[in-house]
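A single structure is presented below for examination.
For this depiction, one protein chain was excluded, whereas all remaining protein chains were kept in their positions.
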Amino acid sequence: MKFSKKRLAHIVFESDDWASKTFDIVLLFMIFGSILVSILDSVGSLRASYGEIFLWLEWVFTALFTVEYFLRVWLSRKPSGYIFSFYGVVDLLAILPSYVSFFVVNSQLLAVVRALRLLRVIRILKLGRYVSEAEYLQRSLRASSHKIMIFIGFVVTIVLIMGTLMFIIEGPEHGFTSIPVGMYWAIVTLTTVGFGDITPSTPLGQFVSSIIMLLGYAIIAVPTGIVSTEMASQRKKADAPKLMTCTNCGKDNLKQVDNFCANCGIKLR
Amino acid sequence: MKFSKKRLAHIVFESDDWASKTFDIVLLFMIFGSILVSILDSVGSLRASYGEIFLWLEWVFTALFTVEYFLRVWLSRKPSGYIFSFYGVVDLLAILPSYVSFFVVNSQLLAVVRALRLLRVIRILKLGRYVSEAEYLQRSLRASSHKIMIFIGFVVTIVLIMGTLMFIIEGPEHGFTSIPVGMYWAIVTLTTVGFGDITPSTPLGQFVSSIIMLLGYAIIAVPTGIVSTEMASQRKKADAPKLMTCTNCGKDNLKQVDNFCANCGIKLR
Amino acid sequence: MKFSKKRLAHIVFESDDWASKTFDIVLLFMIFGSILVSILDSVGSLRASYGEIFLWLEWVFTALFTVEYFLRVWLSRKPSGYIFSFYGVVDLLAILPSYVSFFVVNSQLLAVVRALRLLRVIRILKLGRYVSEAEYLQRSLRASSHKIMIFIGFVVTIVLIMGTLMFIIEGPEHGFTSIPVGMYWAIVTLTTVGFGDITPSTPLGQFVSSIIMLLGYAIIAVPTGIVSTEMASQRKKADAPKLMTCTNCGKDNLKQVDNFCANCGIKLR
Partner (left out) sequence: MKFSKKRLAHIVFESDDWASKTFDIVLLFMIFGSILVSILDSVGSLRASYGEIFLWLEWVFTALFTVEYFLRVWLSRKPSGYIFSFYGVVDLLAILPSYVSFFVVNSQLLAVVRALRLLRVIRILKLGRYVSEAEYLQRSLRASSHKIMIFIGFVVTIVLIMGTLMFIIEGPEHGFTSIPVGMYWAIVTLTTVGFGDITPSTPLGQFVSSIIMLLGYAIIAVPTGIVSTEMASQRKKADAPKLMTCTNCGKDNLKQVDNFCANCGIKLR
């Protein structure tokens, strides 16, 4: 087995033999590992104890991802195509913040850059490459996305009207300090999340809230109905057997596996 | 191109050529703009800095919408028909509050009028004219509205019984100050919003609450079931196979696989 | 038109002519009226101002419902049958508390009796008689009630295990004072109500909570699926045309309106 550039490109970009699958699995573990380090590093108490180790691990992952990035650029048939592709940008965003933090001394700015480094979680999107079973769900969602958009537009209209109404009824003294805050409250309520950070205090406000809640309860059915119907339709399409027409009697719901017409008995093949 | 009243009416009421489409798009931007100004004006800090500009913009939008309103009245074949139509009332409500605020001096009254001015967000309902794709959703909802009404009636009954029960069990000392407040709490709970502004404190109250919650969890399925079934049915109707008409007797629900007309017995093929 | 006992019984128990329909409508308004008085009377400020009027109205409604009750007992073909029927008991419970309050002087006991009077809201169940369109929903729910029961049993098992687990993890110092309280919290969380009166404070508790929430999110689909499927099935049964079998060729998906067999052309009727 010759170890050429072509062979290396195969290992990096494909996943159909032992070497390329191993490469993918190692990459997967590195992505999960780097995300885990980012998460643990954000916990104050763990940072105090293991901050040194986390920093060291971060640089190891950054180094490895940098190698991977330049490997992909070098191995691509058209490097600029990879660099400006979605995954190319994600891969770059995953390593850039670490290097930027190297050149920044100002502590205030460093905090912002450290935050930017967390964008690394976008790396998890790379996993998308490995999930082929998600297609059925994706197809159903894409087919119903137009209807869901209209539905969300309808919800936003209700939110705008209700948010304004509650701002007028309850007013700043009960926490509804502006229309945007009222709209935030309306979304919290309509989606049945109900944080309770802002709640109606006046009888009229509670009455209007009750109507919004019942409305939310009734219209939550709509997106479910849309997706369910779409999924049932997608499934039916997949399950439906291809049908033929009999050349003798014209009956046309013969299955493709039939040898004779079920209506007139003529030989089909 | 003659610029007659008929031509103007075409621009205002239709949207099938360059001029009328431009009119619609400009109107759309104006609606969004006026709503945005209302929203931003309600935010205390923005009002303090840019209050002057918001007031000025408000009058510009009001002036333009006033011109549009009178244009529509003038151009309508039957002005009273437009004035008392749904959109006619919405168009009027969108401009009236600004003028009312002009004639009011009393500061107490002015606050009420200022609140009324916020009704301006009703303007968003004007957008209804532009959404033609919502028809499928509308048809499904209208077809199932009767069943949803009965369901909401059923929910209101539960709310009434549960609100009364919790008022008896928990009483005013735990925040359930009256039956209406108990009903408000029951709606908050049954719809799974759960603000947490009023919560049961006694063991019995918590037990009854648990039952309400499980009930709400189980019956949330009902509106979803209604809408899903209705949507599936609407879709099926659209997907249904085309039927043939008998050339002899005119009966028209013959399947394409039939050999003889099921009504008059004539041979079809 | 003779005004006999038989005629009166017709007016009270049936609803197919002018007099009996009027009786039903008047009764409906009286039920709503008496419930409204109970609700308004529970509001402290309204009770202070209009307590006298509410008390007077209460006695008017009680008197009228008492007349109605004895009328029904007297007019029933088998009085004991009516008295011990569901609506008979509801009718009695709706009037009894008012009379009991008459014989009770002790103010502590009076509060309990006053609470009992609120049972009058059960009267709303009488409305069940008037809603014939609710049948479709009822049939669907009854057909799926068995599956929903099993589902609720499954939910209760999760609630028991999760409530115990959170009681062990969080303990009394974070509000989880006992297993029943833990179960109450688990129901509040699993049904996505989320009051927030008790919340997990420890990292482990928050992790277990997250799993409960994702679980609740996933299994909320089950009752919806059950009801949707049942409704679709009920609808299909109602929509399905009755089919016949051709006596000549044996083909058996002929519609009942067909005059000739669509397969062999023989005259069916």
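Letters A, B and C mark the chains in the order given here, with residues in each chain numbered from 1 onward.
What we mean here is this: a residue touches a chain if its C-beta (ideal position, glycine included) is under 8 Å from a C-beta of that chain, and two chains touch if they have at least 3 such contacts.
Just so it is clear, the model here is predicted, and its values are computed rather than measured.
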Tell me which residue among B:P97, B:G163, B:P180 or B:G196 touches the hidden chain in the full complex. B:G196
Touch assignment to the omitted chain, from C:S42, C:S140 or C:T224, lands on C:T224
Subunit B residues touching the omitted chain (full complex): 192-196, 224, 228
Subunit A, residues in touch with the chain not shown (by the definition above): 35, 38-39, 42-44, 115, 118, 121-122, 124-125, 127, 131, 133-134, 136-137, 140-141, 148, 151-152, 155, 180-181, 183-184, 187-188, 190-197, 220, 223-228, 230-232, 235, 254-255, 258-267
In terms of residues, what is the contact footprint of the unshown chain on subunit C? 146-147, 150-151, 153-154, 157, 160-161, 164, 167-168, 172, 177-180, 183, 189, 192-196, 199, 203, 206-207, 209-210, 213-214, 216-218, 220-222, 224-226, 228-229, 232-233, 249-253
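The rule is short, and it goes like this: only the chains that are shown with their structure count from here on.
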Subunit A on subunit B, rotation in degrees - Cα superposition, rounded to nearest 5: 90
Chain centre separation in whole Å, for subunit B relative to subunit A (CA means): 29
Counting only residues that touch at least 2 other chains, which ones in subunit B make the list? 151, 180, 183, 192-196, 220, 224, 226, 228, 232, 259
